[in-house]
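A single protein chain has been removed from this complex, and every other one stays in its place.
Now for subunit A:
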Amino acid sequence: CRTSGTTIRLSTNHFRLTSRPQWALYQYHIDYNPQMEARRLRSALLFQHEEFIGRTHAFDGTILFLPKKLENKVTEVFSQTRNGENVKITITLTNELPPTSPTCLQFYNIIFRRLLKIMNLQQIGRNYYNPNDPISIPNHRLMIWPGFTTSILQYETNIMLCTDVSHKVLRSETVWDFMYNLYKQVEEQRFRETCAKELIGLIVLTKYNNKTYRVDDIDWDSNPKCTFMKADGSEISFIDYYKMQYNQEITDLNQPVLVSQPKRRRGPGMPGPAVLIPELCYLTGLTDKMRSDFSVMKDLAVHTRLTPEQRQHEVGRLIDYIHRDDNVQKELRDWGLSFDSNLLSFTGRVVQAEKIHQAGKVFDYNPQFADWSKETRGAPLISVKPLDNWLLIYTRRNYDAANALVQNLFKVTPAMGIQMNKAIMIEVDDRTEAYLRVLQQKVTSETQIVVCLLSSNRKDKYDAIKKYLCTDCPTPSQCVIARTLSKPQTVMAIATKIALQMNCKMGGELWSVEIPLKQVMIVGIDCYHDTTAGRRSIAGFVASLNQGMTRWFSPLCLSKIAARNLVDGLKVCLARSWFSCNNHMPSRIIVYRDGVGDGQLKTLVNYEVPQFLDCLKSVGKDYKLTVIVVKKRVNTRFFAQAGGRLQNPPPGTVIDVEVTRPEWYDFFIVSQAVRSGSVSPTHYNVIYDNSALKPDHMQRLTYKLCHMYYNWPGVIRVPAPCQYAHKLAFLVGQSIHREPNLSLSDRLYYL
């Protein structure tokens, strides 16, 4: 048997696009003599001959697509402009495209956008929303516009439309409403200040053109009666402008106006800031306050987190619209195209569940939940580090929490096989300085781990502690927020997790799964991009050290993501660590590369992979190299058909048919289980492979690696090395901002 696992009936959010037999698209080039510049004018001139060209056409100014072949290869027609100027138009057939041609795909997407417009869906960003059918949540003054994200691509055997549900969360109040309410709440002299604080930085949506803007400033000195200069030089007031341009009536003539800076420069002429009228601007998105409000998020989740059944229903609605709308059907018929009315279904595989090995014992877990925290509770770990000399730093207010933590650690550690001794407990003031001073005084080279009990999740305190303990004074550290220890019914479970995490940070190993492949080194790479302070991007680099993939080496975090640096990392791993741990060199290297967009794939294949190969050649010996790009954000969803209902596919579902791409060696794996909503699969794209490993083995190995993330006793979405690399890059990018000390690199200190 070539592939392993049991088969499963799956369906996916794809619809086949079919064209009638011998279908072809005809591409024409249009020339004007004399030259005409404006695109509008060009199409107006061309479509004076609509009876000749036909009503079905797509024209972008130079290229014309028609579903039919014109009689002659070159046709000349004459049009007249409004000024009476005669223009010669030359229509030249340049191409006859089969349905699978890449140009056709572009064309399909253009046509599909046109269909969405016919159906009155509004484009916001890249997605299309339906403002006519909003879901309103009155008690939080929120509104959800349902919508879709769509793309048409060539898949394994068919051209398909992939569509997923998307939601736009709007607030059902305008900026004006918001200001008015605020005015009633705060005193007069503080009103402007409060208003600025609350509103500046928010994103607003103007419904008259469905565009979003960020509020950069509030201009209290202006009002809708003010005038501005139009492009043609004439003066017009905002009231008249909005009336004329968008047919919007402004009622309050004394409101201030909002100022929004355009996003980026377009061309040499910098457009001035956009001036918006509060009355016409709807607030969008959620504020931080709302985000931290549990009841808001819960009420939202009801509408946005869709179960497989609901999701299928919503996606089906789009296809229903397409099939029911006469105009849409006519357009499609004219082009000779049609969409399937059912979700694509096919057969996938579920690979068998792994066995969890832990210090001689073997555990099975329920594959439905993909979690073994219950099964392995109280079982000894593979390798433990005794706690002989460790610090617990707490503030006086958190004394109870510190006490609870120590007591519970004492209770849970013996079963794991961890010897615990001598907790040095230090009470400090609740100031960053006090924590640092204690660290400077008390942490010695013998200190195995420092546990800091923090009273809040203030980032700067955490950052300061991590910075000191990862660079100047390399010691593993564990920060715990006191509040998490406050509930007596969960404190023991939390202490268990903390004990496991501490053990990993000190270099212990928890569990393993059976990995039959020998002499293989797994590498994980992920990137962290700091969006705010203009800091450079950071790449985390992690490599496995042993056969069981239980020990990892994290030598460096690179501030510059260049192929050269990654190659250096690879060399360090090979030469220094793998060899010293195994006394021989690995024969295979498998790289899991996360944080790569579709646009960068080419760079990866053309530059990074050859550099890896060169590096391996220079180290000597023939290595087998595999590079796999991991993508978490995909719009593809899979549904398992079970008993007439749709469910999430079980963990371990592998899909390598139908929805994969013909030009790639790629597959999807659903490795995790979710409690609510639909599970999202992870996409794996093998961009280089000279190891001759069977696809089935590659998939199995990938799935096995998803079991190996020690911060979670279950299966996760990505292979563990990717998640480790992510954690490392995140810690360095968010908190440390410099290279961590090398002496920590043989431990998972960044968990």
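The working rule: contacts are C-beta pairs under 8 Å (C-beta built on N, C-alpha and C of every residue); 3 or more make two chains touch, one makes a residue touch a chain; residues count from 1.
Criterion: contacts and distances are computed from a predicted model.
Undergrad: Given the choices "AP complex subunit sigma", "Transcription initiation factor TFIID subunit 6", "Centromere protein L" or "Protein maelstrom homolog", state the protein name listed in UniProt for the chain not shown.
TA: Missing chain, UniProt protein name: "Protein maelstrom homolog".
Undergrad: Thinking of the whole complex, not just what is shown, which of A:63, A:359, A:479 or A:493 touches the missing chain?
TA: A:493
Undergrad: Hey, which of A:378, A:516 or A:610 is the one touching the hidden chain?
TA: The one listed residue touching the chain not shown is A:378.
Undergrad: Pick from A:219, A:364 or A:614: which residue touches the chain that isn't shown?
TA: Within the whole complex, the residue contacting the unshown chain is A:219.
Undergrad: Which of A:119, A:464, A:479 or A:634 touches the chain that is not shown?
TA: Per the contact definition at the top, the residue touching the missing chain is A:464.
Undergrad: For subunit A, enumerate the residues touching the unshown chain of the complex.
TA: 193, 196, 200-201, 214-219, 259-261, 270, 273, 377-378, 387, 396, 399-400, 403-404, 406-415, 419-428, 431-433, 436-438, 440-442, 458, 460-461, 464, 467-468, 472, 488-493, 496, 532-533
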